[in-house]
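Following this message is one structure expressed as structure tokens.
A single protein chain has been omitted; all remaining protein chains appear in their positions.
Take a look at subunit A:
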Amino acid sequence: MAAIDVQDLRKTFKVQKNRGGLKGAFVDLFKREYSEVTAVKDISFQIPEGEICGYIGENGAGKSTTIKMLTGILVPTSGRLTVGGYVPYEEREKFVRNIGVVFGQRSQLWWDIGVIESFELLRKVYRVGEADYKKRLDELVERLELQELLNRPVRKLSLGQRMRCELVAALLHNPSIVFLDEPTIGLDIVVKSEIRSFLKDMNREHGTTILLTTHDLQDIEALCSRVIMLDDGRIIYDGGLDELKQRWGTGREVAFQFGTATKLDRLEHLTAGMPVKWTAENNLAATVWIPLELNVSDVLGRVVGQADITDIKIIETNTDDIVRSIYQSGSANVAEEAVPAPSREGAGHV
């Protein structure tokens, strides 16, 4: 059975429109105008138990709204959803005992009291027995190295320390499904990678299902086997990360540094007949773009020995570039058509 099952989920907000000017403000007093904004437009997906799924999209694409419906905070306008066997908004209080939620931008610890007191209070809120709590807390504290922090008040923690405590707070009741809304936002690289490896271990050891939204694609690369990409309230991609790279990654680039001035036409002449594209920064540096199906070594073989090369760098298109180009093209379909087409310039470097 799927841990998360979403069918035609939609959320529409009513937004108050303000008329301009003094007259408009006066009219607003008596007759309000509303406009409807649909943040999530009939999306469907299933996430099986034990999967880590990345949920990405630009700001305002509808990620947070979806997470808020999945966690029972928002009531959907239409559609069907079950999470861990519950309809989240119907039996909210029972349902939330089976899930853990971390909002990277909001704290769920109590500001004025010590970390351990917050945990103790959450133990009672989630009705966790003393023995289970002790075992779980010891495990988490050891894994995330929080021993020193337990007696400090939350307001005295650094962001990285606080975020590790937030994770413990969300996981004390050993939830089977965990929602993470931008859990690594604003953290330094060390803390980020600690949190990633912690999440990965948790998924492996406890089989926890994780749905993760993030703007940091390295989170996705480190953790997720699957990615759902959202744009303007619709799913534009749902599948594996490798597939995404293959389908959307358009090629690699090789940057050359030359010892003596080398003209662009000469380089183009060397690789004549290959679907590659040269760009020169100056006489001593040039870059060649090579499509995926062509071997880099074939291109190198033609150039090396013919030119006075001092340095070679191979640049692989990273996920950031891929995602940026998808965001900018705005739709999966356009790009999908563009990929198999012979001329790739348009799709490659928007």
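By definition in this document, a contact is a pair of C-beta atoms (placed from the backbone, for glycine too) under 8 Å apart; a residue touches a chain by one contact, two chains touch by 3 or more; residues count from 1.
Note that contacts and distances are computed from a predicted model.
A.B. asks: Out of "ABC-2 type transport system permease protein", "Multicomponent K+:H+ antiporter subunit G", "Energy-coupling factor transporter transmembrane protein EcfT" or "Acyl-CoA dehydrogenase", which one is the UniProt protein name for the chain not included here?
C.D. replies: The record names the chain that does not appear here as "ABC-2 type transport system permease protein".
A.B. asks: Among the options A:10, A:41, A:206 or A:245, which residue touches the chain absent from this view?
C.D. replies: A:206
A.B. asks: Can you say which of A:24, A:85 or A:259 touches the chain missing from this structure?
C.D. replies: A:85
A.B. asks: I'm checking contacts with the chain that's been left out. Which of A:71, A:161, A:214 or A:325 qualifies?
C.D. replies: Of the listed residues, the one touching the omitted chain is A:71.
A.B. asks: Over the whole complex, note the residues of subunit A touching the chain we left out.
C.D. replies: Listed in rising order, the touching residues are 1, 3, 13, 16, 49, 59-60, 64, 68, 71-75, 84-86, 89, 91-94, 96-99, 101, 103, 105-108, 110, 112-113, 117, 120-121, 123-129, 174-176, 206-207.
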